[in-house]
Structures are given as C-alpha cells and as structure tokens.
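Of the protein chains in this complex, all but one are displayed in their positions.
Let's look at chain A:
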Amino acid sequence: MNSLTRAKASELAAAIKQGEVSAVEVAQAHLDRIAEVDGTAEAGVHAFLHVDAESALAAAAVVDQRRAEGDELGPLAGVPLALKDVIVTADMPTTAGSKILEGWRPPYDATITTRMREAGIVILGKTNLDEFAMGSSTENSAFGTTRNPWDLTRIPGGSGGGSAAALAAFEAPLAIGTDTGGSIRQPAAVTGTVGIKPTYGGVSRYGLIACASSLDQAGPCARTVLDAALLHTVIAGHDPLDSTSIAQPVPDVVGAARRGAEGDLTGLRVGVVKELGGEGYQAGVEARFNDAVALLSKLGAEVVEVSCPHFTYGLAAYYLILPSEVSSNLARFDAMRYGLRVGDDGSRSAEEVMSLTRGAGFGAEAKRRIMLGTYALSSGYYDAYYGQAQKVRTLIARDFEAAFAQVDVLVSPTTPTTAFPIGEKVDDPLAMYMNDLCTIPSNLAGNASASFPVGLADEDGLPVGLHVMAPVLADDRLYLVGAAVESAYAAQWGGTLLEQAPALEGIH
C-alpha cells in the first residue's frame, strides 16, 4: 500500500481489518497531513473550518477496540472522512459557512452523521463551503476561500470546495458533499476527484441545513469510484425523519463499480447532450470530453447524440426556483432560537433585531438570493417568474424522460471551464452562475448524476470532469460508467489523475 494518506479508502479499511495498521495510526496520519498543508484563511489549502483531533482519535480508538474484541468491521470502518460544514454534528460546531451560525453547536446529529459513525467512519472535521451552499468557488464563505490543491491561486469549486480540496490535498480519502445545482460535481471536476449526486430522496436530508429543499441532495465524494460507492451505501436509504426520503432499496452501486472496473461497456447506450457544449466551453474541456466519449465507444458503448431542447432554460428556471426556496428557508435565521443576535439593547423590537442581525450575519450572495426570491414570490410577479420556472422544470424533466427512452445514460462536460483564478468572478453573479450550466438540469429533475476525472486541459494543465447523468434510482449506472472510465485511464496514465498533481509545500 502507498503511504497512509495516499491510500484508497477501501485499502485502508482492509488494512485496518487485517491488523496491518490501526485506525488510530490512520487518523493520526491524516491529522498530521492536515496540520502540514491545510494552513489558515490566509495561506495553505484551507479546506477545513474545524478539525477535531480528539474526537477523531477517540472514534478511531473505538474501531481498534472493536477489532480487538473480535467484532466484524464494516467495509469503511476506521476510514477518515471530511464532512461538509452544512451537515449537523452534535460534537462539533456547524456554521454552513455563515457568520450567522458562527460557533453554533447543533443539539443533534444529522441522519447521515449517525450512519457514518455507526459504520465506524472517523470524522476528522468540517469543511469549508460557500455560505449556505450558495456558490461555485467557496469565495462566499464567511471564513475565507479554500484554495485548489492543483494551483493555490485558483478556486476549488463550490459550494463543496472544502470537501473536494481535502480529497485532492490527501487530507482525507472520503468526504461528504451536498448538491443543489452542482455543488458536489463541479468541485469534483475542477479538483480531479469523484463526486456523486444521488437521486433526489436517495440520501436523507435530516440534519442537512436547507438551501433549496426541493433540490438539495447529499452525496459521496472520493478519489476513486469504488470508494464513493462504498460511502454511498453507508449514507443512502430510507429515513423516516425525512419526508422526501425514498422508501426503496438502495441501488447496488458497489456491485456496479466492481463490474465497471472490468472495462466492458458492451450494450450500454450513451447519449451526448447536444445543447451542453459549443460556445462558452473552454477548448481544453471540450477536447478531454471528446476523448472520454471516444473511450466510451472503445469500451463497447453505443454513443449517439441526443437533444434536450429545454436544458437551455435550466439556468434561468433554477435562478428563480432556488432563490424562492432560499428566501423561505433562510427566514428561520431570525436571531431568536440559535445563532447570531445583533442590537438587542432593550430598546429595539424583535423585528428590528431580526433585521439588524440578518443584515450583519448574511453575506452578499445570501442577501442577493433572499432578495431575488422575495421578488419572484411577490404578488404580481409570481406567475410570470416562479410559476413559469416551475413549468420549465416540467419540460426539463420531460426532456430527460424522452432521452432516457433512447439511451441508458447521458454525458456532457461537468463544467464549461477548468478552475478559474480566485477573485475573477466574485462580484459578477451571472458569470459565476454559468459554472452550473450542465449540472442544474439533474437537480431540477431529481435524477442521479456524477463527475469523474478525465484528464487535464491542454491550455492550463487543470483537471476536467466527465458528467454522467442517469435516470431516477439508476445511480448504479453512474458507477458502472465511472469505474470503466477510471480503470481505462489508470492503465493509460499509470495511476489516478491526482497522482499528476503538484506536491503541496508544507505551511511552516
């Protein structure tokens, strides 16, 4: 096995099970790596907002003890994980990247937090994100920007840039992301990692701080497809505490990842989405995407072009639906029951305190989206904006239905460009929103989608992602395709894409 921090999650779990290494040693190696490269808001990767060495080592010690007592350990027991700081944890602060929740300690664990603890996964800490998961760069975090381990002057994607950067910097072999418009897939693409957005309702949202409830979906992030599948299996499945959770068996994603690794896609029908490419797409992104499509053919898949004519309207519909839900969800931050309270000097009313607190506690993007949503939902505009956006949502779902009648999966680039320089789009919301062009349709329709690394763009040497879309509850097809592509490229490159990333210098 490689050094502990370079190993796959599946290898680490096997080594712990065999007694070749202890879970405490594995946790310590990752804590040491974080101390070496993560740095602060000012320098280093800055993937983590909070690292809890004590509780990580304690959780690892429990795994070692269970092994010593002869317990049967699960397939990820003892493996460290980086948790996006929008998932609540009773033993660590949870901020959602917002000043309004700075220092808040949730009184309960999210369902997926509980499931990971029960599986023996060791939570190292909480990762950075755009405030309330709204953004594509982590620049909207109240606690500083995360830097892309491939080039520290560039964004790591967002909102889950912290989780993706933690994987790419070898600070953790597994991470959790949440995806409302691309927040798992876009960071995966720009950091050369694997990110899966499961079918909406496939993973519980209980304890996930809501951005837009009809779109939010938590999912696995990893460096390899099999590792993501193993994590998917731990967190997915019905949860009575989430009324939108699907009461059906979890697709066999681990089996699909193992089959896919054999590299035979004979009989698989793949559709290239005509509308997701061309103008506005970086040449190097299109080149690597075309290579990946050629590879799929070579592996036996039948590739055809498919038209999804309403995808063009996805971005516009999304930026009406999402802010509408955000304006409603963020109303709970009212300075009364948790979080920040400003201006409560005895002379001001609750309403004034609420308004002052929200003005001081929310960042620019949160304010923008609250205002947009308030506008879109206000009488006189509701039918023209929100109502019409909901109809477009129906048309996008119908485009998917028609496409999946012809093909098994759809593909596109994950993002139109590679990682851009920090600061380039921070005050240009429309340019920033374009990052989510390819990923948004799957959130609107609720189907499963993923991003897999397919090489580096020629012009800047930065990672490019292949976006794979599958029908509702056909998450296993993502893993089949992802694993096939991964094993073919591993043979070509002599390892994973991340092994080509420049070494990070220590922060000392």
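Criterion: a residue touches a chain if its C-beta (ideal position, glycine included) is under 8 Å from a C-beta of that chain, and two chains touch if they have at least 3 such contacts; residues count from 1.
Convention: contacts and distances are computed from a predicted model.
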- prompt: Name the absent chain by its UniProt protein name; which of "Elongation factor 4", "Acyl-CoA dehydrogenase", "Glycine cleavage system H protein" or "Aspartyl/glutamyl-tRNA(Asn/Gln) amidotransferase subunit C" is it?
  reply: "Aspartyl/glutamyl-tRNA(Asn/Gln) amidotransferase subunit C"
Query: Of A:63, A:370, A:407 or A:438, which one is in contact with the hidden chain?
result: A:370
- line: Which of A:55, A:290 or A:355 touches the missing chain? It is A:355
Statement: Filtering A:389, A:409 or A:497 for touch with the omitted chain leaves A:389
- prompt: Pick from A:28, A:55 or A:214: which residue touches the chain that isn't shown?
  reply: A:214
Field: Sites on chain A contacted by the missing partner chain, in the whole complex
entry: 104-108, 200-201, 214-215, 240, 243-244, 246, 310, 313, 315-317, 319-320, 327, 331, 334-341, 344, 346, 348-356, 358-360, 362, 367-368, 370-372, 374-375, 378, 384-385, 387-395, 397, 429-430, 444-446, 472
